[in-house]
Structures are given as structure tokens and as C-alpha cells.
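Pasting in a structure now, in C-alpha cells, and then I'll have a few things to ask.
Only a portion of the chains appears, each positioned as in the full assembly.
Order of writing sets the labels: A, B and C. Residues in every chain begin at 1.
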Amino acid sequence: MKAPTLKAKVHVFLKPGVLDVQGKAVEGALHGLGWDGVANVRVGKLLEFDLDGSDPEAAKGELKAMCEKLLANTVIESYKVEVA
Amino acid sequence: MKAAVLVFPGSNCDRDCKTAVETSVNGKVEMVWHQETELPSGLDLIVIPGGFSYGDYLRCGAMASQSPVMAAVKREAERGVSVLGICNGFQILCESGLLPGALLRNSGLKYVCKPIELTIENRTTRFTSAYGNKQTVWMTQGNGDGNFFADAETLKSIEDNDQVVFRYVENPNGSMNNIAGIINKAGNVLGMMPHPDRAFEEALGSADGAPMFKSLVRAAQAA
Amino acid sequence: MSTTTSPAPKSMADKAAEYGLKPDEYQVVLDRLGREPNDVELGVFSVMWSEHCSYKSSRLHLRKFPVTGPRVICGPGENAGVIDIDDGQACIFKMESHNHPSFIEPYQGAATGVGGIMRDVFTMGARPVALLNALRFGEPGHPKTRRLVEGVVSGIGGYGNCVGVPTVAGETNFHSGYNGNILVNAMCVGLADADKIFYSAAPEPGLPVVYFGSKTGRDGIHGATMSSAEFSEDSEEKRPTVQVGDPFAEKLLIEATLELMASGAVAAIQDMGAAGLTSSSVEMAGKGGLGITLDLDKVPQREVNMTAYEMMLSESQERMLAILKPGREADGQRIFEKWGLDAAVIGETNTSGHIVLLHHGEVVCDLPLSPLSDDAPLYDRPWVEPAQEPQLHASEVPVAPVGDALLKIMSCPDMASKRWLWEQYDRHVMADTLSDSSTGHDAGMVRVHGTKKALAVTSDCTPRYVKANPYEGGKQAVAEAWRNLTAVGAEPIAITDNLNFGNPEKPEIMGQIVRAIDGMAEACRELAFPVVSGNVSLYNETNGIAIPPTPTVGAVGLLKDYDQRVGFNKVRPGQVLLLVGETKGEMGSTLYLREVFGLEIGAPPKVDLESEKANGVLVRRLIKTGVAKGVHDLSDGGLLCAAADMALASKVGLELKNPSDLDDHIFAFAEDQARYLVAVDEAAAHLVIAQAAEAEVPVAVVGVATGTDLIYAGLCVSLDRLRETNEAWLPAYMAGKA
């Protein structure tokens, strides 16, 4: 029998104030293509995966630990976790 | 031979390409800025050089493919002018739809710079005719996203039409079917990850890039 | 005159201490100003008088370096050193550390280190053509080391590759002494026309001051003072916002800067490095004996509500400050627009002798410039003669089977191949690379574009020698760099240095600094190898434990005809191996002792500068006349390891013998200096021996190239095995398997 799984989402993004070089470049390119109304572009990472378990709260704790340990560079990045 | 080398913000092999064409075939080379809407007339070759156009920040080649000069390149390509995209140039060609497929992150997730051996898979193209019956060539390559990908159907058609021009002897990045360089169906647009522009004289460790430019001169003279 | 003071709840004296000014230094500020400084002014003083900007602990001793020579166009004091490489061409280079930032955030720290050193070079008008990096990490088993290696290496590659400058050489060591303080020293080498060098001194009043590059954010505020302080457990927590590098912006900045210079619009120019806008504006005006007024409202800003203090101390990357010639703003405008850079005229030069800053229409800083430089603290810090390791006697050297020792040494972290690392560096962009980390040469070589000339570059230091005897170790670092250039056939010209030490307020550490500089200066003088630029990084200590003293030497040499270059990668079967230089059997502080027996003892090898010179001159002549077919200098691991390198790079077996009366293990692994392993055609061997005798250079036939094994004193190891041993460690370690 398959163990129950949860769907995990982890959003990793640069802390405010940290220069977002990707965002800056994308914004420049969008302006170049005529989309002048675009501003403050920030580019982050979204990781999605399956996680064994059935308790969303416990899973969130795990996800946070994964972020601290591996998924985010907490010197410059923040993260948000979601479980469904 | 009259050639144009495109220059995008972040191109860094533009001068290398110019030097390669000048040194190996004594060609005349004009540098063309990415915001130009027209290319010089009477070109035999358009080179899209390597580098990190726009920092490669969104996806390699994505932003460059939208630049004004690429619209002009598309028109020239349709007219049959030879287009050579090297490294970032290959990525730009795929992003702009001039070549099929896409270049993904290297399977090792790292930038890999090393001399690499390639088999010449199609020696009848206008880019490879001067290789004679040489079976393999050495060139260096350096990239983080050289992992060629195409869906099954596209891959089959690329293979069926002999569009694979170069294959890696040892696959450095996970490319499907060891593909290092492909040509379009019409046979005038070639994209490749390894650098013929860094292999045009023995002092650089290999001169195996030079015959590519010689092939193009031949093709230009025949035309 | 009126100055506004920002709300200051704390006393200014407390703040001064917090900003890193010592009480007596703050007193000087009060005396010179005749009043209390405000917050912004205090910030300006504290960064200008930080160790990083003022060199207050080292300046006195740096004066010992020879800094002139027939080829020196510009020595220390500018952004980088400049040397003459003939035909109206100049080479501009410098090395700089980014140790603290790299420990905190290895990717960005190393990346911005590379970016910063490139700016120092193109600021003077040079196009960067080569990068090097000297890295020292903690012991492999330390929990932080792997992540630091991973981050630093990808940061260096990520930045240099994108900008499009080849990384052609470097060095990498691992030692527990760096567990709490890694070293990331980056060097950049550039080319310019000798009559188009740009300097930072503002030439006249009334000229526009232009800011261009990326916008200013709150990055790395107080980076300069931070890099002048010791680490404690919690500095990772307290740190200010990390600087993030944008190599794409740097590439645009290079092109725009060189284009602006070519347009003839530039009167003076300076990159914004540590202490950003503060040091650049203060130095430009100060050096020119002028004054400067800046309107901070005009500074391109990335964030809202930045204070004057934040703008002046921000270390946002990829920014330049230029003083334009009269009426040339339009040239600037056109070029900055073309390259998509933010830019603004933010001020003007004048004759006031002051730096005046306006913010929201108010004067937020008004300081006389002269005290900032003239009264900068200068310390003759107390020092003691460092303890020295005693000379070892041959009888004290334990004996190991030569084969076991060789395999151990060739696979140890310091000697193991660094392929995993340098394959992440673009070594070929610019299409002028003749030799690099992968090719089997003692120095990286890049062509001077469009000519037959080439530059040879290397970076060297053997910290275990410096630790055992700072004076001899300092000499050795310079001598090894000179030897590495010589070994490829280049004429050694000049060096840059990066002095990495612990806390100079401790007399033992100050002793290391003083004696290492003495040794380096001595070697530079004797070898006619002046210092043209450099950088000092002190306070590399954590919880009171200092790094091994590490004065890294980056050196540049010139080949007039690169067809005459040589490496150790083309030795052919039948060629005879000659050992140039004397082997007395120096075993102190060798890799043999450390790697085979875990002993870090004994006086390091002595550097006899006279033989160094004589032997080098002979080797260079052998190269120039085409007699030397392969050359490798002898350094870490001695003769047998050099032979192993040579065999692997040339893919040919070597059969070595011991013609000396030293024991086999000593002849194999002694690290006597001033030696080279030279391969010549059999027919030429006697000629070389005669030439050497004439030059009074010791030379001995030590073997022949043949087969597919390395053979010596009962040892016979296949090249395949040797290669595997040498290549395996780093990739396995990085994969978590070693």
C-alpha cells in the first residue's frame, strides 16, 4: 500500500533590499518590448514536490528545516512553505 | 567573405568570432549592434557569438532573441544567408525559433569548460565541406546550459533529416543523442555549443575550427 | 558655514567606537575639526581611516618594497600597477582579497571579489585579459569547508565567465589554520596603450563629477570596517546586507568605461570599491589637491529613503565615478544610454579643499580633505621576532617507502588535481589563451592580442614555509613566482601582493607581517622584480586564532615571441631529464613530512637569491634557444612530484635515478629552491651540461623519458595509476565521498 503523501510548495525569494539581478534584467527586457507599465520585478524559485506524510503541520516543520539546511541561502534569501 | 558578427549587451565572444573569421579566411567582418534593424547588404555569413547576452538571467538567449537585429537575421536566414550561432548564439537561435529544440541546464548543473572531441556527422553542409574525410575534431567548449533537448518527434525529425552536424564523443552535459550542433532543414543555419572561434590556430590548442570558415568561403564562392 | 546634525541619541564618541575608530583616533578627528563631527562625517572618517583604506598597520613596512624599475610605469598608490611591455603597450594588474565576505556568503563574496579587482584594472584604462585566484580553505573535514569550496568556486566562475575574461591560473590550499577564515584572493591582469592610462586625481576645479553603473542600495554598509575587524562567533548574525554581484552590469561597465575613455571625455576616474562613494570622491579630490561637492539627491538609488550616511557608505557593486573634461557630459550621456547604465552628474570639483555633501538641499557633511589622508593613523605597531622552526638534520627525517609517499603526496588535498574547480572557469574566452590550469605549464599565458607577445601570469605562496619562518617564507613566495614565469620562458617583470595575516595588534602577528615583508622585499630587490600594486588583509582571526601567515604573490612576465614558450606537457620518449640547481636535501616543512607523517616541523628551504637568479637565467636561455623541450619548476613535493606532473602532462613515462649521495627519499622529496626539471634531446644534453658549468650552475642528469611508468629507486607506478590517484580526491570530496 502506498504511504499517504502531501503536496509541498516552497517559494524561495531574495530578501528585500538584496539586489535582484535577474529581476532587473527581466524588467529591462519587458520595457524594451514595450511593456513600460512593469515595475519592481522580483524573480524567485518555486519548488514543488511530494512529501510522505499526512500531517500538514508536521510537514511544514520539515519543509522549514529543509529550507534552512538546503533550499534557501538564508543569508540573502527568505522562504515561504505551503502544504496541500 | 563578408561576415557580420552580432553584438548584444553581454556578448563576450564577439571579438573572438571576428578574429577567427579574419585569421582563418581573411574575411571582412562588420560588428552589428543588437538594436540595428537592418544588416549590411551582401553578407555571406552572420555570426551570433557566445557570451551571456543580457546576463543570461531569465533563460539563456531569451532576451537576445527578441532584439531588433534578430528580426533582421530571420529575414536574411529566409533568404538563404548562412547563419552560425556559437554557444550563446546557438541558444539564441533556438529561442528565436530558427533552430528546433532548446538548451537546458547541464546535467551536472555546473559550467563546464574543456576541450572536447566531436564527430562530424554531416560533412555535406556548407559549414563542413572543407573537413574532407576528417572523422573527429577538437574544440573547446564552455557553458552552463549546453544540454540539448527536443521532444521525441522533433528529435526524430532532426535525425531523419541529417540535421545533426556534430556529436560529442563523450557527452559532457546530458545532451540528447550526444548532440553538439545542429543545422536547420534548409541547411543555412547552424548552431553549436563548442567554439570554432577558439580553435582557429594551433597556438590555441586546435585549429579544427578553421575548416568551418573555409567551408563557408567555398560555399560563398559557389553561390 | 552650517552643518546639520542627524538626531544623535548616543554620544558621538560612542558612535565613533561603534564605527571602528579608536578613542585616540577620534580625538584626532575632534582636534582637526575643532568640533564634533555629525553622523555622516563620522562615517566618512571611520571608513577612510579603516585598516582597509588607510593601511595604518602596514603602511610603514610596505615602504620597504622596491617599487621602481625600468619597466614600471606606475607603482603602488593607484588603483593598480602599470608596467611597460614594449611597443607602446602596458600591462595593468592587481590582486585583492575578499576573505570576510566569502566566508559569510561564499558565492557572492567570491563573485564580488572578482568584480572588484576587475574594476581596479579597467578604471585605469585597461581591458581585463586574465584572471587568477588564490584560495585557502579550512581542512577538508571541517563541516564548513565543502560548502565554502562549492560556493567560492562557482562564484568566481559565475562572475568571470559571464564578464568574459579567462581565468587562467591560481592556487588552492587546504589547512586547518583557515577553518575560521578562508582566503579568497583574486587577481586581474589587463592591457592598455601606455599613453592612455587613466588616473584618479582630479586635475582641475569646475569639472562635472559623473556617477555611472548600477544604482546604489544598502549593500555592504561598513564592509571596509568589517574587513578590518576580527570575527567572533556572532559576526555571521550581525552582518550588514550582503553585496550581490551583477557580472552582466560589470561587462556593460567595462565596455562603457573603455568607450568613454576612448572618446576623450575622461579627466579622471575611479571605481567605487570598498567604502564606495566616500573613498572614491575623497581620493579623487584629495589627490588632485582640490575640493568636491556632491548632491546626493542626484545619486541613482535602488531603494527609497536612503540616508546620506547609507549612500556614502554603501558598497553596492558595479559603480564608477568619473570626472569629465569641460563640456563632455553629452559624450557620457550617449555612451551610458547605449550600454543601458544608470548615470548622473552628481557634483563638481572646486578649490575648496573640502568635501561637501548636500542632501535634500541641506549640507550634511563638510570636511576638510587633508586630514582624511594626511592625518590618517599610521602605526608602528610593536612586534616581536617570530618563533622559527629549527633546521632539520637528515637523521631526524623519518623514512617512508618512496612509492607510498609519492602516492600519498600526489593525492593529498594540496597536490591533488584541481580539475573539478578549474573546469568551472572559462579559460579560453578572448581566444588568446596559450596555457591555463589544464595545460601543463608553470604559468598561465595569454597573447597580447594581435601580436607575437604574450603575458605569463602566476600566483604563489607556501604558507607552511611562511609560518615556519616568515622571512624565508616571504622570500620564497616571490622566488617561486619568479621561477614559475621563468619556467615558461617569460621575462619576470613585476609583482602584486596580497598580504593576509591575523590581528596586527598582537606583537607575534605583527612580527610575521614585518619579517615576511622583509623577506619579500629582499627577494624583489635581488631579482629586480618590483612590487607595483597590492592589498593587505588583516584581522583574519576567529576567536583569537589567526590564519597561517599568507602573503600571496601575483606575478606577471613577458614573452616577446610566444612561439618560444615551453611547458612540461610535451616531453617525448628518449629525451633526457636534467635537474638544474643544487639539492642539499632541505626537508624542513616539506609536504613529505606533513602528508606522510603528519609533521609540520623544520626550517623551510632557504632561498639563495643568487643561485635563484643564475639558475633562472640559464633555464631561460635554454628555452629561448629551443634546447629545453620541457621545463617544470620544483616546488611542493620536490623532484619526484615535479616528475610525476611532467609525466602526466606529457603522457610519457619517466625513468629517474638518484645521482647524489643523499638518501633516495630525501633526493626525491626535498624542497630545495631554485631548481628546475628540464627535458632536452639526448644529443643536446652534453652541451647543456657544458653551458651550465660555464655559468656555474649545478646540473645533473637525473633520468630519461621512456615507457608508460614513473620509475625511481625501486618504485614503478603506471601513469594510469598515478593519474587516478591525482585526479580522484577533489571530485570525490565534493561529492561527499572523501
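The working rule: a contact is a pair of C-beta atoms (placed from the backbone, for glycine too) under 8 Å apart; a residue touches a chain by one contact, two chains touch by 3 or more.
In this text, all values refer to a predicted model and were calculated from it rather than measured experimentally.
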| item | value |
| --- | --- |
| Number of copies of each distinct protein chain, complete complex | A x2, B x1, C x1 |
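Note that only the chains that are shown with their structure count from here on.
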| item | value |
| --- | --- |
| For chain C, residues contacting two or more additional chains | 246, 248-249, 340 |
| Residue numbers of chain A (touch at least two other chains) | 21, 25, 28 |
| Touching residues on chain C, where the partner in the complex is chain A | 104-105, 107-108, 214, 217-219, 239, 241-242, 244-246, 248-249, 302-303, 316-317, 340 |
| Residues of chain C defined as touching chain B within the complex | 154, 157-158, 161-164, 246-249, 251-252, 339-340, 422-434, 438-439, 447, 449, 562-563 |
| Residues on chain A engaged by chain B in the complex (per definition of touch) | 21-22, 25-26, 28-29, 32-33, 43 |
